[in-house]
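Just below is one structure, and these are the notes that go with it.
Yeah, one chain of the complex is gone here, protein chain that is, but the others are all in their spots.
Here the chain labels run A and B in written order, and each chain numbers its own residues starting at 1.
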Amino acid sequence: MFPTPIEKSSRNWQITYQALLPIAMIVWLLPLLAVALFSIKPETDFATGNFWGWPTSFEGFTNYGRVFFDSDMPRYLLNSVMITVPTMAGAVALSAMTGFALGIYKFKGNLLIFFMFIAGNFVPFQILMVPVRDLTVNMGLYDTKTGLILFHIAFQTGFCTLFMRNFIRALPYPLIEAARVEGVAEWRIFWYVVMPLMKPALAALSVLIFTFIWNDYFWAIVLTQGPDAQPVTAGITSFNSQFRAAYHMMSAGSIVAALPPVLMFFLMQKHFIAGLTLGAVK
Amino acid sequence: MTMTADAPSHQQRGWYKRNEIAVTPWLFLLPGILFFAVYVILPIFQSFWISFHQWDGLGEKTWVGLANYERLLGGDRKFEVSFWNNIRWLFLYLLAIPMGLFIALFLNQTVRGIRFYKSMFFFPFVISQVVVGLVFSWFYLPNTGLFDQIMGLVGIDIRGGVLGNPNTATYGIIAAGLWPQTAYCMILYLTGLNAVDPEQVEAARLDGAKGHKMLWYVILPQLKPATFIAFVVTIIGALRSFDFIAVMTNGGPFGSTRVLSFYMFEESLSEFGFRMGYGAAIAVVLFFIMLGFIAYFLYSMWRDDKEAR
Partner (left out) sequence: MRSTLKASLAACLATTMLSAPAAAELSGTLRIISDMSNPAPRAVMEGLASEFDAMHSDLTVELEIVDREAWKTQIRNALSANAPDVVNWYAATRMTPYVDAGLFMDISDLWAEDHFDALASTKGAMTLNGAQWGVPYTYYQWGVYYRKDIFEELGLGEPATWAEEISNCQAILDSGRKCYTIGTKYLWTAGGWFDYINSRTNGYDFHIQLANGEVEWTDPRVRLTFENWAQLINMGAFVDDHQTYSWQEALPFMTDGQATAYLMGNFAVAAMRDGGLDDSKLDFYQFPVINPGVDYAEDAPTDTFHIASGAQNVEAAKEFLRFVTSADVQTRINGGDALGQLPVNSEASVSDDKFIQQGFNMLSNNAGGGIMQFFDRDFPAEMASVGMEGLQEFMVFPDNLDDILARLEDARQRIYQ
């Protein structure tokens, strides 16, 4: 245990520490708290220069109501869901298979393919931008959710394969050998032996992919435009142009846009952190 | 007689059965590889190819050889600014690692409610960069922004506000980027600290090690895997710094906050004509910067993988 556990230190330091925690947290979250404060303020507060003071009246319901009923925000949110969920399913399915192949079997080129997936996952987006946009346009999928989903599935497969393969590696191999001795077909081993053991990995990956895709901005503006297909990260900029300089509205819109992954995180915290920190301990 | 009818199918099943172990992985890999090849691997090579052309994204490509690179490296001011900003990002973004470690050490206790504090410290990472960028751009507003007011208290006045002053804008954006990135590094280290061997710590304590000595000689070596991953994700994050710039300054003021990824986007899809060739050339340069790191990452992983066997 490092640093020295608090219960073994002096009484004074214990109290200081307990007091320091909430203060540090508030300082750390200051920018967010400010936005939360903005989002419940009335418009007049900004006109009178009362940016950071106490709201003169509570307008949370009005502001958030306008986000939902007076803008394209609900459409953008729906788009985000319709892009994120299929991507999540697709990438997890593909990578469960690739991870299984790379984690269980020994064959020539195994490591090479594995490293190809990892390397591809690290490349800067910009080197893919022109050809991927061109491909999407040629397939007639420009400005559609499908075009965005297909790319996201493909790209996320890189990261997910890394994750799945390492996870499957850590499973008890004798289990699979035993199944083989029993004469169980390979795909049945995948489905009935390995998959049930992978539930935590599947959960962790799903949460991670959800967050990554929800928060994607670059591909959203390269492959889509307008409220027909754009997810909420891109939609927030057009929302802001509708309410330019109206900080209370822009803040409320930002909070709404950011909320789903935050909820996901708090609900699935254990899986989320397990996914992110894979490899941080050996 | 029945034998003759049965023979082929039996043989077929036999072939698959005999080769099941060899064939199955490829069947499982096929869809993944197909997708990945079409959307990731091939486009890398296509970008190289396109970078030797002049192309508006619509009509025919015109072969121009190295002309794009000559213009790029022959004194394109926007490119120079972008390149040096990328270097700034690379170095300063790494601050997320010690900062993350510091917070992790601070929070690595078992007091009441510590789990709540840990999640609150982590959760900036979950918010999209677009929103973080917006939040910080309001935080930085001249005069009315909270940051400016705090600076005002200590008597510092940044001309034009943090994001309006070409000398501070890039640093302001990097600071915004450091916020979620530090949270990420923190969670990596918290997990790493969980796995630190208590016996070694006790043994070192008996030897009289404490404070920074303990940290440096006993704890950090055990956190090596966490540090490696933190390094990988931070470097990638630094070179992907697009969202923050697009949202916070759009490359301004006077183009002083451009980085290669942003400049590439701007050239390729600009209002006055798509310069896909020139954009691809910028992307190739960015790719080569990244390639150095990728090679190092892969080498480290490969070495670890060898040891693990």
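Basically, a contact is a pair of C-beta atoms (placed from the backbone, for glycine too) under 8 Å apart; a residue touches a chain by one contact, two chains touch by 3 or more.
The structure presented is a predicted model; accordingly, all values stated were derived computationally and were not measured.
> For a quick check of understanding: of B:Asn19, B:Thr110 or B:Asn143, which residue touches the chain that isn't displayed?
In the complete complex, the chain left out is touched by residue B:Asn143.
> So which of A:Thr146, A:Ser238 or A:Gln269 would be touching the chain we can't see?
Answer from the full complex: A:Ser238 touches the omitted chain.
> Could you tell me which of A:Phe2, A:Phe100, A:Tyr142 or A:Phe155 touches the chain that is not displayed?
Per the contact definition at the top, the residue touching the missing chain is A:Tyr142.
> List every residue of chain A that touches the chain not included in the displayed model.
Answer for chain A: residues 46-47, 49, 72, 137, 140, 142-143, 225-228, 237-238, 240-242, 244-245 touch the chain left out.
> Residues on chain B that touch the omitted chain in the whole complex?
Residues 56-58, 77, 141-143, 159-161, 163-164, 250, 252-255, 269-274 of chain B touch the chain absent from view.
In the analysis below, only the chains that are shown with their structure count from here on.
> Which bits of chain B are touching chain A when the two form their complex?
The contact residues of chain B facing chain A are 20-22, 24-26, 28-29, 31-33, 35-36, 38-44, 46-47, 50, 57, 105-106, 108-111, 113-114, 117, 119-124, 126-132, 134-136, 138-139, 141, 144-146, 149, 179, 184, 187-189, 191-196, 198, 201, 210, 214-215, 218-219, 225-226, 229, 232, 236, 239-240, 242-243, 246-247, 260-261, 264-265, 268-269, 276, 279-280, 282-284, 286-287, 290, 293-294, 297-298, 301-302, 304-305.
> Within their complex, state which residues of chain A touch chain B.
That would be residues 1-7, 17-18, 21, 24-25, 28-32, 34-35, 38, 49, 51-52, 94-95, 97-98, 100-102, 104-105, 107, 110-111, 113, 115-120, 122-135, 150-151, 153-155, 157-158, 161, 185-187, 190, 211, 214-215, 217-218, 221-222, 233, 236-237, 240, 247, 250-251, 254, 257-258, 261-262, 264-266, 269, 273, 276-277, 279-282 of chain A.
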